[in-house]
Every structure is written in structure tokens, then in C-alpha cells.
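With one protein chain withheld, the remaining protein chains of the complex are depicted in position.
Presenting chain A:
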């Protein structure tokens, strides 16, 4: 199992490394306020994640609103054939609300609770429904569209802001999720299944830019 995990972990480590190297450098003076506001559509951060049902590795970008309390991330994920029977590409959207921020120091912040939901579409499944293959409602579920709740947290390392005032923070996060079908299985079998069996863990890193 470890070699399979190592790649995403190494990637996460590589993305994080520059911030850790910079940690020992003297802090730059307070950045001047941004005089050129960024266009609204410019993403606020990039994201790299492993697992969470959204790919062996998934990468994307995201937006933050409402005083840094709400995040929307758009991810593109990849699962190699040897882990799922065919090469899968997943397009996902995550929505997270983090009501609290704990500031330990100038450099470290914690968002202990994030709750939200995700939606994902999987491209590349082998026996995907073809027109006319099934009568109407033969299967009541989709084989490639999943959605479900998320909950997690994140720890942020505050790096000196850019010259234009934009933050360059780096966060590590985790989230626990489940999908509509796992939840349906659990809710109809609360004796025969445990909640732990339907939970999925995702780990990732977010970098503001």
C-alpha cells in the first residue's frame, strides 16, 4: 500500500516544501495594500488532494468568500486503471463552510471545523448507461454521478504576503465524506453496517496565490 500512497504524499510534500524553507527567512515588512484589485474570476488558491473519493490524485483551484469562511474548489481527479478496472477522470466541486479560525501565532492558524458537500462526475467507467440499454428507472441511481456530505479541518501556515497584498498561505487539510449510495446503504442497514464502513478520507494541501 505504501508505494501507492507515496506519490501523492511526495507531491504534497513538494508543494509544501518552499514554504518550509522560507520559514527561517526574515519576515518582509507589512505588504502595501493592493491597488489593483484582481478580477472576480481569478481563483484564490490552488488545491492538490489525494483520495476522498475524488481521485488517487486530484488538482484544481478554488475561491474563498464571506470573510474566508466559505470555499468552493473545482478539482480534476485521476484514478489509474490498475486500481479501478479502467482509467477514470473525475470532475468534482467541493463547497465548505468553516465558521471558526483559531490563530495560534502570527504564523499558524487552525480552522478546526469545516462542513459542506461535494459533487463528482466520473468519466471512463466501462458499463456506463447507453441510450436504450435500460428501460426507464431500471436502475434508480447513476453509475457516474455522486454527491455527499463533507466534514473536516485545516491547519494554515501564514507566509508573508505578496507585494500586491495577496496572501501566500499554505494549508494542509483533511476531510471525511460519504456518498449518496454509501449513505443509502447505511441508512437502510443501521445494524448490519457501521458508520466507519461508509466514511472516506481525503487529504490535501491548499496554497493561496
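The rule is simple: contacts are C-beta pairs under 8 Å (C-beta built on N, C-alpha and C of every residue); 3 or more make two chains touch, one makes a residue touch a chain; residues count from 1.
Operating definition for what follows: contacts and distances are computed from a predicted model.
This complex has a chain not shown, and the name its UniProt record holds, of "Cysteine desulfurase", "Metallophosphoesterase", "ABC transporter permease" or "Tryptophan synthase alpha chain", is "Metallophosphoesterase".
Take chain A: the residues that touch the chain left off the picture are 1-2, 4-6, 9, 12-13, 16-17, 20-21, 23-24, 50-56, 77, 79, 83-86, 88, 90, 104, 108, 122, 125-128, 130, 133-134, 139, 141, 143-144, 146, 157, 176, 179, 181-182, 184-185, 188-193, 197, 199-203.
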